[in-house]
Every structure is written in C-alpha cells, then in structure tokens.
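Missing here: one protein chain of the complex. Every other protein chain is in place.
Chain lettering (A, B and C) follows the sequence in which the chains are written, and residue indices restart at 1 in each chain.
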Amino acid sequence: MKTIGVLTSGGDAPGMNAAIRAVVRSGCENGFRVMGIRRGYNGLMYGDMYEMNLRSVSNIINRGGTILYSARSPEFKTEEGMQKAINVCKEVDMQGIVVIGGDGSFRGARDLSLRGVPCVGIPGTIDNDIACCDYTIGYDTAMNTVMEMVDRLRDTSESHDRCSVVEVMGRKAGYIALNAGIACGATTILIPEVPFDFERDVIERMRRTQKAGKRHFIIIVAEGVGGVQEMAERIQRETGVESRATILGHVQRGGSPTVRDRVAGSQMGYRAVELLKEGTGNRVVAMQKDQIVDFDIFEALNMKKSIDLDLYRVAHEISI
Amino acid sequence: MKTIGVLTSGGDAPGMNAAIRAVVRSGCENGFRVMGIRRGYNGLMYGDMYEMNLRSVSNIINRGGTILYSARSPEFKTEEGMQKAINVCKEVDMQGIVVIGGDGSFRGARDLSLRGVPCVGIPGTIDNDIACCDYTIGYDTAMNTVMEMVDRLRDTSESHDRCSVVEVMGRKAGYIALNAGIACGATTILIPEVPFDFERDVIERMRRTQKAGKRHFIIIVAEGVGGVQEMAERIQRETGVESRATILGHVQRGGSPTVRDRVAGSQMGYRAVELLKEGTGNRVVAMQKDQIVDFDIFEALNMKKSIDLDLYRVAHEISI
Amino acid sequence: MKTIGVLTSGGDAPGMNAAIRAVVRSGCENGFRVMGIRRGYNGLMYGDMYEMNLRSVSNIINRGGTILYSARSPEFKTEEGMQKAINVCKEVDMQGIVVIGGDGSFRGARDLSLRGVPCVGIPGTIDNDIACCDYTIGYDTAMNTVMEMVDRLRDTSESHDRCSVVEVMGRKAGYIALNAGIACGATTILIPEVPFDFERDVIERMRRTQKAGKRHFIIIVAEGVGGVQEMAERIQRETGVESRATILGHVQRGGSPTVRDRVAGSQMGYRAVELLKEGTGNRVVAMQKDQIVDFDIFEALNMKKSIDLDLYRVAHEISI
Partner (left out) sequence: MKTIGVLTSGGDAPGMNAAIRAVVRSGCENGFRVMGIRRGYNGLMYGDMYEMNLRSVSNIINRGGTILYSARSPEFKTEEGMQKAINVCKEVDMQGIVVIGGDGSFRGARDLSLRGVPCVGIPGTIDNDIACCDYTIGYDTAMNTVMEMVDRLRDTSESHDRCSVVEVMGRKAGYIALNAGIACGATTILIPEVPFDFERDVIERMRRTQKAGKRHFIIIVAEGVGGVQEMAERIQRETGVESRATILGHVQRGGSPTVRDRVAGSQMGYRAVELLKEGTGNRVVAMQKDQIVDFDIFEALNMKKSIDLDLYRVAHEISI
C-alpha cells in the first residue's frame, strides 16, 4: 500500500476542504494510504501528519478554511528545511504529495519533485492570480462575499446620498475588484492592470452620472491600487458628495464555499490523485476555459495571464 | 434616434435584471431609444411598453426576478398574434428587440427576425438547458440556492441519522442536480442523462458507505427523474434508514443573483446591443468556454449538448 | 468530582449546539465531569455517552443540528426503558442531566427527576410551542429561514403575477406562520389559533388588494392548517390568478443559528448548570419577557399560552 500526502499552504481559501476531501476519498478508493499533513510545509518538515480515511473528510465540504491548517514556512525555503522534509518523506515512504496553495507553494512542490518526491499542485487562492489558471479555488466565494458586503453598503449609501470607496482583496491582481465591481454596479473600478486618471475616471464620471440623476456611488478599488482613505477625502472635496472609505478585510477570505468552488475543488483533487496514480509529479492541475487540465510546474510558473479588458470596457459603459 | 426594445419571456431567472440593465444602459449610451416591453411577447402584441432611461435600471442588478415581468404567450404563436406584434413594431418603428429567455422564446425571436424585426436572444433560464451555451443566466444562482437549502437539510439529516431524498429543478436536464449534488456531498445523484439501477446505484451505495461508518445520507434527484416520495419509502424499507422526501420547489427560481449571473447578464446584454447596432438580427448571444460568443438562431436551436460525464464519475468516486 | 450529563431529544433545532456548549463549558468550570449522551434517551438507556471537555465544544456554536444527535425513543416511555436509564445513571453516578428538547422530552425529565436523577429541561424546538416560554431555541432561526425562502418565492411570484400559497412548519402552533407572514408581507396568514373563512379572509382580501393595484400574492399557511394544494387550486379558480402551492419542508429545521438562538441557548445552558449546582432538579429553564426564568416541570407542563392576537390584527391591517 503506497502512501501519499496532502497539505494546504499559504493563505486559506474556501473550497480547499472540498479539494482535501476529493484527494482523501479518491486516494483511499485507489488503494493509497493518505496522510493529512498539518500547517503546510511546516508539518512536512516536522512529521506533523495523520492517516486519513473516508470518514476523516465527512461534513467538511461546506466549511470555509482548511481542516489541515495552513502556515507560511520560511524555514522550508532553506536547504536545511528542505532536507528535513525529504527525511520525513523517506521515513513514511511518501510516494507523492498534493499541495493546495498559490505560486509560492508550487515552488516548494517543484523543488520536492526535483528531489524525488512527486508533487502535484492545486491552485487555491481567492486572488485568482495564478497564471496557468482562469480560475482558482476560493475566487468565486470571495467575489460573492465582496458582492454581498457591497450590496449592504449600497443600502446605506443610497439612504444617505453618499459615495462608498471600497478596497477589496486581490493582492497585485484586479480580478475580484473587476468582477465584484460589475456585479455591484460600481460607478468606477480601479485595478492595478489598467492605468487610470483619477480626475477623469472618478471625478468626471461621478459628475456625469450626477447629471443623469444619480445621487449615491460605489467606487471599487483593488488592494493593489489602495489609497481609499485619501480617495474618499478627495471625492468629497471635489464633488461635495459625502464619502466614506471601507476596507473589507479578512472577512473576504472565509465563509462556506460556493457551488463553483466546491465542484472545482472536487475535480482538481480527483485529477491530482489520477496524476499521482500514474506516477506523474511536478504538475499543476488547472482550469482553463472551464476544462480541467494540467501543466508542468516549471512551465506553469513562467506563464503570464492578463485581465479581460473587454470586461473592463463593459463595466465602463454600463455603470453610468 | 432609432428605437429598440427589450423583453423577458418564459420562466424568470436571477440575473435577468442585470441583462436588462446592460441593454438599457448600453442602448442609451449608443444613442438608441430603449423601450421596456412588459410580460414578454404579450406586451409586444398589445403595446404594453415604456421608454427607459439610464435611471430606470438603477438599483436592480441585485434583485431576483425581472422588472419587466414575464409570461407565457400562446397567442403569440398564432399568425394573428404574430401580426399584432408586427403591427406594434411598425407603430413604434422598432429597429430591434433583445429577447431574454429560453429555447421557446428564441423561436419567437427567430420568427420576428424573419419578418423584418431583427431580434437577438439572450439565454436566461436556471435550467442551463440551452444547447448553444455552456452557461445560462440564473443557473449559477439556482445551483447555489439548492446547495444552501441542502446544507440546511444536512444539519437535520445528520442529527437524526436520516436519509434526505431531494428533488431539484432542471426540467429535462440534470445540470443543477449534478453540480449541486457534488457540492453537497450527495451519496447518489440521479439525472435523466445517465441511466441508473436503483438497487445498485442507491441501495448498494448506501450500504457500502454505511459500512464505512456513514449514518446520514443525501440523495439528489433531478426533476426529470422525479419520484422522490416512492424512493424515500423504498430506501427506508430496504436499508432501515429513516428517509424523507423533499421537493425544493419554486424557491430555487428566486433570490439575489450571484456574481457570475450578474456579470454574465451584463456581458450578454452589452453584446446584444452591439449586434443590434451593427444591424444584425436572428442571433443568440451565448457563453462557451467562458467566452461571450454569438450564433445564428436557426443554428443554435439545432445544436445538441451533453452533460459532462467526467464530472459524474468524479461525483461517484468521492461521495463515499 | 460529580458527574452530570447533557442530551438532546426530539426534533433538532438550530441553537441546540450553543446550549450544549454552555452546559459543557459551565459544567467544567464548576468542577463537574460532563458526559455527552448520544441520541437522546436512547443513549441514556444504553450508556452511549462520552466525557466532554472545554475543547469538545469548540467551533460548534455556529452549526445547526446537534452534535449529540437526537432520536425519538418509544422504549424510554416503558417501565423497562426507564429502568435501563436509571441503572445507567447509577453506574456512572449521574448527579443530574440537562435535557434539551420539547414538551415530550420534559415528561421524560420529570419522570427521571421523580426517580432520583435531577433533570433540568431547556426548551429546544423551532415550533415555539412550549407553554412556559415566550421563546424556544431554534424558533428565531426557523422564522428567518422561512422568511428568506419566501423572499425568494416573491421574486418569481412578482415576475409572473402569481399567487404563492406556502405551508410553513410549526406543528399545531402558528407562531412561525404569523411572524414570518408579517415579515414577508403576506396578504393572508392562516393559523390554527384563529378560525377563518376562506372566502372572506383569502378570496375577498385578494380581490380588494387587486383593486388597489396588487398583482402578486403570498398566502402563508401554518402546518396545523394545511391543505395548500387545494387552496392554490381554489384561489386560481375563483380569482383567475395563477397560483402555486409550496411546502417548505425540513429545510426550515437546519442552518446556522441566528444571534438570538445562540445567545438564548448559551444563557439557558448556563442557567441549567446553575440549577444542578444548587442540587435543584425537575425544573425547566425558560425565557419570559426577555428574561431567563425557571419553572417546576409539572407546573410548566400544565401551563397554557396563547398567540398574540394584536399581532394578528397588525398583520391584517397592513398587508393590503
């Protein structure tokens, strides 16, 4: 009976539990002994792991976060850390590991693969900032959480003829901002991928929609742009509309995952085990054009992706 | 100034308002006079319509249902009905109509196009049963509504060691059932597209998972399969597990739309106006592989699509 | 170190876990050994219980259902069943039991108290049908679940000018129906506590509101009244408004509890342990006029309560 492991690394994302569940269930059904490794690469270095069975993953598909916990692990990036992990893998005769996380986690998976422990990555991050994927686990839930929160802000903005300037997560990427911004009918969406002129794109747009009778406004600002406090002050000064800045914060990371995140997590976990079953490592499972595919990790880490500018144009035209 | 119209027809779906909003906003921005036609083809036959402006569609993107109302219209399928509609179109000099609805509504759009009123269809139905589309407006929200309801049923099923046999919408298609079933960790999913043997696929599976320690069960049954009451009785009789049938009903049609339904509705509405601007009619806007595309209506109505059997296999393997 | 137990009995209700958590935490803090008894009185008769500590109840306050499971237990009502339970209590030297459930469960608690095992009841049922309480655990969550579902039905009813006739839970009591009915703006609310004349209270009211311009309708019917299918048919026949019956079903029992259910469950669990600490048994903890109080079980079982007819009148006047 061969042993494989599963771990979650980096920021947690809703749907990670669905992926863990699929890896464990599919692993057990395929005759593997499946070890749950706690707190990412930390657990791997220090042997903090336990054998999981079909029931270990019951009733978790609907829960946010990760039952295996997550952590950053600077030590793992050192040669000593890597050596500790390799030693643990030898002790338990680890035949493969599924690593659920982001780009940083995949680098670790690549390095382990190179040293003889075949690893398969699954993209799990709310930010959707992994180049080989159109879609990462947690992204759909995070967008919907943002939307629900902004829908609530809208009630109070509308009641008071105010402008809400809202910073949403996404690190250096504007995916959450762009989609949630369209979904909330934001007057302007500012993302790092598209240069903007504050006067033209915010102030002038607001004035134009004011002429069309609009009295309350939502401005969505990606984390990678930032500066919402100053923006709110400037808007109030220049337009006379009472303005408030809101930073949505870590609430965006949690919550019960959506259908899409649960299904994608399940599919990706299943595919990862298929790859390990075939003895293939150093791969990343991905979703492209709604299909589950997989890539070499090296290749995946060197890809680029760009945001959908058509979508940006749609946003611009219909949010008047 | 050219006049175009927009109507919703057939069953309502969350996200239709996002599409209406995009048509109106984009129409106005492109210099059209946009008429909102009430209650589908009925409103067209009887001239029940009103001019909409940028503010007519404020604060609707987050609301379920359709602000233009919907209705079935048998009269419109008759030659007399069609003639009434054509006459109304002539009166207001209608240069194009955006029809948001399902296959049946597209047939009407095709017939109007043939008689000189260019129509563009937008797929709006929770059932996702339109052949030319991977995805229809309302589908994502409906799946998530089903999932939330089944998550609630799970609480009580688990507390009482019961089996819940749940019928979910989808008419003759199993898309909602398959995806929501995976998302809810259903032990078995029965859909019209895949033949099943009740003894093997339900009873035997339940017995097997019972041996693995499971004591509560969710069985998801598509509307096109039906018969949940009898199934619940048979399950209780054969397995001894107390079983309850639930038909989720029309609750599945409503609710505030998800990000995906709001964004797709916006994109499709925008594209529909682009087509009318170019003078093109007899087209259906669609989403394929996450891209907005469009098809000739004749062609679209003759397409076939099949459910993702890989997904069915994933469901089967990991829901043990 | 004295031993006490906690069990949940009868139908599960959201907030039961908050009460279990408070009993366990408060029990441990007061120096008790706390046993979690599984599946109500069944677990008591067969010794199916385990020792709980502060961490046994971590991360459950937000979960629906009951982590101790629940069951009906006809055997416990027999002399033999009672004797089994008493024997188990002697074996583990049980000094008291907290019973979370409804009237039926309190009868068992009374009988155990009479035989020397002091029991304290906590009212846990979504139906709010316990005479000594203004409010029972689970009631607030169930009302809000009903409201959210009817809000969704409203979207589709409004879009199609339909009438939705909705049966909601509550057994023989109309509390959920009355409150959720007001909250959803139901045109008519039918409850077992108030006799009605269908022609006058449903048909005539609908006609009157039709004259005031209303075209879609919600009729809320308590489980104790029933007959929604026939009502929908009669409404359609007599008013011409397309009508649909919906039975909301067991979805109403589940879901993450509201603040009120979590707080009340916590307060009641805490009070129950206070009583056992004083050596008091045969009591029911209750909420009256927003205060936590407690009653003799005999007394509690003989109380009567009546529904707030003022509230019914408010509903009648403002839902036009």
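In the analysis below, contacts are C-beta pairs under 8 Å (C-beta built on N, C-alpha and C of every residue); 3 or more make two chains touch, one makes a residue touch a chain.
These figures come from a predicted structure and were not determined experimentally.
Q: Name every shown chain in contact with the chain that has been left out of the document.
A: Checking the complete complex, the chain left out touches A, C.
Q: Using the touch definition from the top, which of C:E29, C:E80, C:D93 or C:E278 touches the missing chain?
A: For the chain that is not drawn, the touching residue is C:E29.
Q: From the listed residues A:R154, A:R205, A:R262 or A:R283, report the one that touches the chain absent from this view.
A: The one listed residue touching the chain not shown is A:R154.
Q: Using the document's definition of touch, tell me which of C:D134, C:D161 or C:E238 contacts the absent chain.
A: Of the candidates C:D134, C:D161 or C:E238, C:D134 is in touch with the missing chain.
Q: Name every residue on chain A in touch with the hidden partner chain.
A: Touch with the absent chain occurs at residues 8, 11-12, 14, 39, 63-66, 69-71, 145, 149, 151-156, 158-161, 164, 244, 246-255.
Q: Need a quick check: the contact residues on chain C for the chain that isn't drawn.
A: Counting over the whole complex, chain C touches the hidden chain at residues 18, 21-22, 25-26, 29, 53-55, 58-59, 61-62, 134, 140, 143-144, 147, 151, 154, 158, 179-180, 182-185, 209, 212-214, 256, 258-260, 262-263, 266-267, 269-270, 289-292, 310-311, 314-315, 317-320.
In this section, only the chains that are shown with their structure count from here on.
Q: By how many degrees does chain B turn when fitted onto chain C using C-alpha atoms, rounded in steps of 5?
A: Going from chain B to chain C via C-alpha fit gives 180 degrees.
Q: So what's the Cα centroid distance for chain A and chain B, whole Å?
A: Each chain reduced to its C-alpha mean, chain A and chain B end up 27 Å apart.
Q: Can you list every residue of chain B that touches 2 or more other chains, as numbers and ranges?
A: 151, 154, 158
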